[in-house]
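Every protein chain of the complex appears in place save one, which is left out.
Chain nomenclature is as follows: A, B and C, assigned in order of appearance, with residue numbering initiated at 1 for each chain independently.
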Amino acid sequence: LPPEPGLFDGIYARGAAAAALSETAWLQAMLDFEAALARAHAAEGTLPASEAERIAAVCRAERYDLLALSREGARHAQPVVGLIEAMRTQLAPGKDRVHLGATSQDTVDTAAMLVARRALVPLLADADAAARAAAALAREHAETPETARTLLQQALPTSFGLVAAGWAHGIASARARLLTVAETELAVQFGGPVGSAGLALSTRIASELGLADPALPWHTIRVRPASLAGALGVLAGVLGKIARDVTLLAQSEVGEVHEGGGPGAGASSAMAHKRNPAVAVSVLACTKRVPGLVATMLATMEQEHQRAAGAWQAEWGTLTELLGLTASAAAWVRELLASLQVDPGRMTSNLERLTAAHVREAADPGRHLGDAEAMIERALTEYGL
Amino acid sequence: LPPEPGLFDGIYARGAAAAALSETAWLQAMLDFEAALARAHAAEGTLPASEAERIAAVCRAERYDLLALSREGARHAQPVVGLIEAMRTQLAPGKDRVHLGATSQDTVDTAAMLVARRALVPLLADADAAARAAAALAREHAETPETARTLLQQALPTSFGLVAAGWAHGIASARARLLTVAETELAVQFGGPVGSAGLALSTRIASELGLADPALPWHTIRVRPASLAGALGVLAGVLGKIARDVTLLAQSEVGEVHEGGGPGAGASSAMAHKRNPAVAVSVLACTKRVPGLVATMLATMEQEHQRAAGAWQAEWGTLTELLGLTASAAAWVRELLASLQVDPGRMTSNLERLTAAHVREAADPGRHLGDAEAMIERALTEYGL
Amino acid sequence: LPPEPGLFDGIYARGAAAAALSETAWLQAMLDFEAALARAHAAEGTLPASEAERIAAVCRAERYDLLALSREGARHAQPVVGLIEAMRTQLAPGKDRVHLGATSQDTVDTAAMLVARRALVPLLADADAAARAAAALAREHAETPETARTLLQQALPTSFGLVAAGWAHGIASARARLLTVAETELAVQFGGPVGSAGLALSTRIASELGLADPALPWHTIRVRPASLAGALGVLAGVLGKIARDVTLLAQSEVGEVHEGGGPGAGASSAMAHKRNPAVAVSVLACTKRVPGLVATMLATMEQEHQRAAGAWQAEWGTLTELLGLTASAAAWVRELLASLQVDPGRMTSNLERLTAAHVREAADPGRHLGDAEAMIERALTEYGL
Partner (left out) sequence: LPPEPGLFDGIYARGAAAAALSETAWLQAMLDFEAALARAHAAEGTLPASEAERIAAVCRAERYDLLALSREGARHAQPVVGLIEAMRTQLAPGKDRVHLGATSQDTVDTAAMLVARRALVPLLADADAAARAAAALAREHAETPETARTLLQQALPTSFGLVAAGWAHGIASARARLLTVAETELAVQFGGPVGSAGLALSTRIASELGLADPALPWHTIRVRPASLAGALGVLAGVLGKIARDVTLLAQSEVGEVHEGGGPGAGASSAMAHKRNPAVAVSVLACTKRVPGLVATMLATMEQEHQRAAGAWQAEWGTLTELLGLTASAAAWVRELLASLQVDPGRMTSNLERLTAAHVREAADPGRHLGDAEAMIERALTEYGL
């Protein structure tokens, strides 16, 4: 098949992480491992430095044919055998020294960690910006009365600032958990054919690539990718919650917020009066796909012996999607919150429609608010927002 | 991003269904709907036939720019608004009559059903061939003694033919259920902006496209795509079971079957003595990704009012993956079973290792077999294998 | 632990199916298999009829100690070994003839099918009543104008009857698919230790128990329970969609429907003006738990050889929950729709709030309705509602 742009990727692959998750990015990450391995050998004295550099020189993705690698991968249930072959073709005299002491899984797993780390940079930045945008809404609207809604029924008054503070705190706390994962779980894989390769090489490769150096290879102990999946799932869950709130607050009958996209965004071709919450819908299009993918990452932890027959190979596409969809959702929420239009007048009028039995609270919304401003600051401060 | 071949698609996208699931295939399916709609209007007298044919003439995917459509889709949380705009650009004088009476979801949902139907053709063919290959093994080895294994322990004797008959029957029965879905659930969607468009047009479009004509639009009643997802999940489950058995029977310590790939397939670059079950591993790489995707299709059935805000949009990528991975697994199992090498000698020697307490059964395996041949024929006959 | 009533079972276990899914019901179903097996042997002449009847006489759940069976089950990873022991204790002289030719999985799988069939009776009845209640709403409100809502925005007019017809058709169609499963997939399991036991006995047991007689034992070919799981998931999805709509239509700001529970139902202890949609919430509390359970049933289809080591054993609790939660949701939706209070006045006033640009459509809602009544009848007729 000729490669094609993704028809739905405008929605599913928003933001800068998509490039970090591309096929070429995966290939480059594999080659980065091979280069780091060669240099580690050189540093250990098990390969001449000049040979290591000759190897590193061919570790550039543009020198390889993705389609040929994909086809060759089908013969081995993984693409590394073909990649090493292709490297050797380019490096005729040094062919025996490529991939020295490594096993295919070392290459793919380390590459997966590099791909994740690179995709997490824009993902975490977008999540941070989204949290800050929510924090700004929280401060601006600390005293803007709004009806709280429980079970989708109007309850007592709250402030929109407090609602937005919940969003900000939610994103920031899920992001903080993901950041911890990014800093501790993304480790090099280097065990050799049976998981017992030298520790010294592992340490050097880790240092070269800026990944953690694990106490033990983790070929079939998948705590690291699974923890990453879990943390992505939690962040996606918070992002989906915010988008859900926006779609509800933007309902025709509620109208308390609107998406702030430029002219035409969210327009309905058939119904000019509609103002579709297209950004929030795009968030949900991404986040709703995440829990099933996390389940797959957890179910595939049941890996046999020293290399799994199927469960490992199922991870690659799943993790790529999980990173991509969560990153896309973060990019969308950043846009959503940065341009959200709040209608305090509508919030007040909706509040005033609270039934007669609650006239007093409606008339004095502050009475139920407690000290919203102090609560908001306490929440935002926890994560430095 | 420039489009790229999928590095892992050699594994995840085996067989002919991949082409039917491509971005271009999706686009063509949307255009097929628009052409059928125009012709349906012509037949109803609500559009001149000449205008309908002018519209149909531009309904060819190669006339459109996927990347531009993808980008425009990001503004509307769906790609149809941009597509209709692009069609109108090509059709200046007839612009107002494109997409007449339809809503965007009519286009995408009908396209999804067309894409599914087209991908199901090779998928069902591969599943059928796989079942027939298993049936051939069943007949050939109806009397080949093999130890049954329960909880991964050797139990009493069975025949390998009976085992293969179970595989054949399993594929055939899951395929039969999927075929029923393909014949009954794949329906046109035509409801117009609020789901109340004319039934006559729906019937004509259905007839034009060879899809079922539903009693009611199903914009937010997702029984059809969810039933398809369920049936795909069941077939994938059977395919995974067979691949699991093959990996177990091919273990070094068991050695009762081997994959029959040509020279080099499944070879380990580091360990020449290994004969990796690469095909079975590829099957499992696909099937293990399926249950989470089915869960997403079921969870997204909770769709709001007359068009969902997120749940519907999450389906597109999910359904495409579900079809693709199940189809890939079917293509792989077809290859796996068509070339499986069976080692009756090893089956016998493994059987003879049954403990002394069972010497008698081991010596007379037929005693426990019942009438394997009759059982096999009864099973294979049910689905005409 | 002493047994306790479930604190949340008022919500999760509504309706009559709960009793059919109890621990005692499971035990009785296992005993029903053992009795049918004994009688099948008698009919085949492999057991004296008197002995078969003596065995059948002890096949009553109240004669056994569930706690002891549960504890014994922990020693064998299944409860049948302990049950057969307990039966033999009661039947001293006939002890050798209990469970003749069967394996533990025959007992548990056949019991699972019996449990499913018995739980499906009230489940299908509740779903049918729910569909009929929706159909009654559809007919009563065929001409009641209501705004359609797409992406949670008011769109063009529809009729509430058409919305309710979608609900009715959705339930009825998902129920019809489940009924087909109930009639074809629920089969006896009888294969003996290695899956090759006699077909004649299987046929007799099937006839005795009113289950289908499979062409082959299906110990590790799990198409049957997986298909059941899929069909339950689809029905649960439709039920969740309806409950979602009710929560949205019942919002304070929308107010087009209200739950019709008696005095006090859905009351908020703190906020007397609230009228919580407690029934719809209970539906969703059940249906949202379903997709993950279906994924488990599909993932566990990957079963090894002739008896799985773990995947089969994971099914029991999962299937019980899946049946219970879907049944509870069906019971709740039946109540929800049978007593739903519709507010046509509010529907009209909400419709009139459509923006000025659409005054014409708002003033003449019928113009967009097409022939709602005909559409409703066509939809309801398909499933005899």
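Everything that follows uses one rule, which is that a residue touches a chain if its C-beta (ideal position, glycine included) is under 8 Å from a C-beta of that chain, and two chains touch if they have at least 3 such contacts.
Since this is a predicted model, take the numbers as computed values, not measurements.
Among C:Gly6, C:Pro48, C:Gly210 or C:Gly345, only C:Gly6 touches the chain left out of the display. Annotation: of B:Ser50, B:Gln153 or B:Gln341, B:Gln153 touches the absent chain (contact as defined above).
Across B:Leu248, B:Leu323 or B:Met375, the residue that sits in touch with the chain not pictured is B:Leu248. Looking at A:Gly6, A:Pro122, A:Gly233 or A:Pro277, the residue that reaches the missing chain in the full complex is A:Gly233. The set of chain C residues touching the chain not shown comprises 1-12, 14, 18-19, 22-24, 26-27, 66-67, 69-79, 81, 84, 99, 103-104, 193, 240, 243-244, 247, 261, 264-267, 269-271, 276-289, 291-296, 299-300, 309-311, 313-314, 316-318, 321. Residues 147, 149-156, 247-248, 250-254, 268, 271-278, 281, 291-292, 295, 299, 350, 353-355, 357-358 of chain B touch the missing chain (whole complex, contact as defined above).
Residues 77, 103, 148-152, 155-159, 162-163, 165-167, 169-170, 173-174, 177, 192-199, 215-218, 220-223, 226-227, 229-231, 233-234, 236-238, 240-241, 244-245, 248, 284, 287-288, 290-292, 294-296, 298-299, 301-309, 368-372, 374-375, 378-379, 381-382 are the ones on chain A that touch the missing chain.
Just so it is clear, only the chains that are shown with their structure count from here on.
Each chain gets a centre from its C-alpha atoms; the one nearest the centre of all protein C-alpha atoms is B. Computed from the mean C-alpha positions, the centre of chain B lies at a distance of 26 Å from the centre of chain C. In chain C, 149-152, 155-156, 248, 291-292, 295, 299 are the positions where the chain touches two or more neighbouring chains simultaneously.
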